[in-house]
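Removed: one protein chain of the complex. Kept in place: all other protein chains.
When the chains are written out, they are named A and B in that same order, and each has its own residue count from 1.
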Amino acid sequence: MILNQFLLLAAVLFCIGVYGVLARRNGIMVLMSVEIILNSVNINLVAFGAFRDNVAGEVFALFVIAVAAAEVGIGLAIVLLIYRNRRSIDLTEADLLKG
Amino acid sequence: MIASAGSILAAVLAAAEEPVAHGPSSVASAGFFLDYAWLIPLLPALSFAGILLFGKRLPRKGSELGIAAVGGSFVLAVGAVITWIGHRDDSHEGVQAVHRTVGWLRSGGVEYDAGILLDGLSVMMLFVVTAVSLLVHIYSTDYVAGDARYTHFFAFLSLFTAAMLFFVLSDNLLQMIVGWELVGVCSFVLIGHWWEHKENSDAALKAFFTNRVGDIGLLVGVSILFFAAGGTFDTLRISERINAGDVSHTALVVASLCLLAAVMSKSGQFILHTWLPDAMAGPTPVSALIHAATMVVAGIYMVARLYPVFWEGMSIGGSSINVLALVGAVTLLFGGMLAFTQNDIKKVLAYSTVSQLGYMVMALGVGAWTAAMFHLFTHAFFKACLFLGSGSVSHAVHSFDMKNDMGGLRKVMPHTYRTFMVATVALMGLPPLAGFWSKDEILAGTGGWGLFGGTHGNGNYILMLVMGMVGAAVTAAYMTRVVYLTFFGTYRGHGHPHESGPRILGPLYVLAFFAVVAGLFNMPKGFQLWPEAWQERFGHYVEPVAAYFPAIGHAKPSWSLAIVSVLVALIGAGLAWRYYFKGVQSRSQAAGASLTEIDDGPVSRGGLPKAVHTALVNKYYFDHLYTGVIVKAVKGPLAKAVYWSNQRIIDGAVNQAGRQSVAAGRAVYDHVDQGLIDNVIVDGSGRASDGAGEGLRTMQTGKVQQYAAILFAAATVLAGVFILVLSI
Partner (left out) sequence: MTSPVVLAAAASGGDLFVAQNVFFGVIALVMVVSALRCVTTSNVVHAALWLVLVLAGAAAQFILLGSEFVAVTQVLVYIGAIIVLFLFGIMLTKASMGDDDSVATEKRLMASLVAVLLAVVMGVALLDSYSDTRLVIDEPQRFGAVSDAIFSQYIVAFEAVSVLLLAALIGAIVVARKE
């Protein structure tokens, strides 16, 4: 195996995730896309860990998983709150940042 | 109260007897009060925690805890002052600072210490901060009585004090940053104490964000200093290396400019001063604390503490102008002029603070270090007195509006009137009150005075001398206006004002007393009317004589300068007196109308006076500049570019990035260059650019994902550029 196959896979997944974050209107879908991004990062971490024969990559992948769990919890809570306030989780309607 | 403070002290003393891990062991003891000075910030910090946890259950809702802690700190600070004076007298050839450290962290081969640094400067600040804070605490028990967040208020008052004391005692730049930011956070909380009203929380945010602008300068400046001085945050070591000439001059120039940005935001210097008057939204005791002893003097203190950086970086010695002095001089003059048009008594005082801080910065800029510190010392007392006095007045009339709700109060509030007058005269700089001595020392320190013997400053700062003189006249004039509008004439408010209670008047009298006597601590050398052993005591004890302090020259005050500066102040006061006490008074009586209804004299007749007045009322359009022009011009074209890019994509013409960037550039040109320079600075009017901003506003979509797309695209482009650069 070569290192790059994992890294390129991660890169492609990352881009797909970015596409999802930018294109989807549904708040939950955006969160899912974020999960894809985080997973691609994890693949990178573990691949480099294996490459360098260093345990740090795995340790940080585990930390990322833990943080992702927290992120999903908070993210879904926010989506619920938006839904409760507006009866919709359409992000194109969330435009309170309008200047 | 005294009993509880005593018991805390006893406990502290008992604790000090035990072998504490971080107590000084190898270093020769400098006496309890200096070795254990870390207790001084610790007490209010503990009281912050205590008030938050149990405050509501205590009989006086936590205020007694705060007063006891700050009282304890005050006692310790007085002890430190006395010990320091002894320490200074024992050492004839220069005096070493008392420096106690404990290892904090080791990372990347660099050791970071935490510690305390006591020399004349920090000891003086400890005294000022604890004294003013203690009085403000006592005052607040009456002033904010009955407030819904009384306990909360006292908790943060304690933390504010603790943060400032921590900042003052810190021996390294990292600790200073921590203290600096803590002070900022506390001021944010306290300014927004009544956050139910939007303008209050807006003011708090404004203070916070304006300070963030300067904080960037602080972080950059500290980083530069760290590397330039060979990898240390220790202020003493940095200063010593600079004085020994081991640090590159260019690095110091950049570092001092970055730090100056921090000072400009924290100490309300010109162009970043706009948060300070808005900060008046907080309760009056907080204003007094912010403006006299804590927040705003933090910037001044930092310059004084890192003086070698500025001394070398700005090339203060032997020059006739530098950025530091210029910023101070411009601030003192323009800030003072702004005070004229304000009708809110606290805002007048706020601009007055801006102006007085300008004096201090200017003094530091011309090398009159001791004069700056002395002015800080005296100003703390009379400005706190003025603020607390204005609080007492507003407590009585339930308003801060001098024109509509005050007037003639000297009869109903004799005590407030008396103390306010004392502080006013001190601020005007009339002898023999405190402000005269410190202001005169600053003017002498400019070195620009050549008449009758002349003075020996560090350069030839004639421009600073002139601006300082004009500033003195302006100060005297606007204070006369305040006094007239508040205490003379006829009462214009509603309701029945009454004198405030003893817990308000007590602190006022104490501060007024200091406003009278504080000047006596630093009688000029060679002053014939004062015993020689008592001359220049302040400078002797406060100014370091050690390797960490640059060799500054000392100006010699002269009678001629003192007389001229008094005359100038008297002329300013006299003109204002003639206008208000004579002119306005008689016109309002002749018209039988109240002050609010008669016209404003020359400023309503048009021409130049009116234009100046309009500019002053609009505070030189700085707020317009910041929100109306800069913010809108920056975010407008950005949104416009996005909008256009969307249009182009729909049209299928994706490849016209070049054209878009040209268009974006043009938008920037149209709205920043044309809008900012032509409309604001040249025409002096914010209106046109305001309109442009309104137009751009509609482009601001607020769509989060669009912003995210820009973010990702920009990051990608940057990454691409980075890769290209690396691969070449």
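Keep this in mind: contacts are C-beta pairs under 8 Å (C-beta built on N, C-alpha and C of every residue); 3 or more make two chains touch, one makes a residue touch a chain.
Please read these numbers as outputs of a predicted model, since none were measured by experiment.
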Left-out chain, listing which of the shown chains it touches: A, B
Positions on chain A contacted by the hidden chain, ascending: 1-9, 11-29, 31-33, 35-36, 39, 42-43, 46-47, 49-51, 55-56, 58-59, 61-63, 65-74, 76-81, 83-84, 89, 92
Positions on chain B contacted by the hidden chain, ascending: 645-646, 649-650, 654, 705-706, 709, 712-713, 716-717, 719-720, 723, 727
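Keep this in mind: only the chains that are shown with their structure count from here on.
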Euclidean distance of C-alpha centroids - chain A vs chain B, Å: 45
Interface residues, chain A side, partner chain B - complex: 18, 21-23, 30, 91-92, 94-99
Residues of chain B touching chain A in the complex: 635, 639, 697, 700-705, 707-709, 712
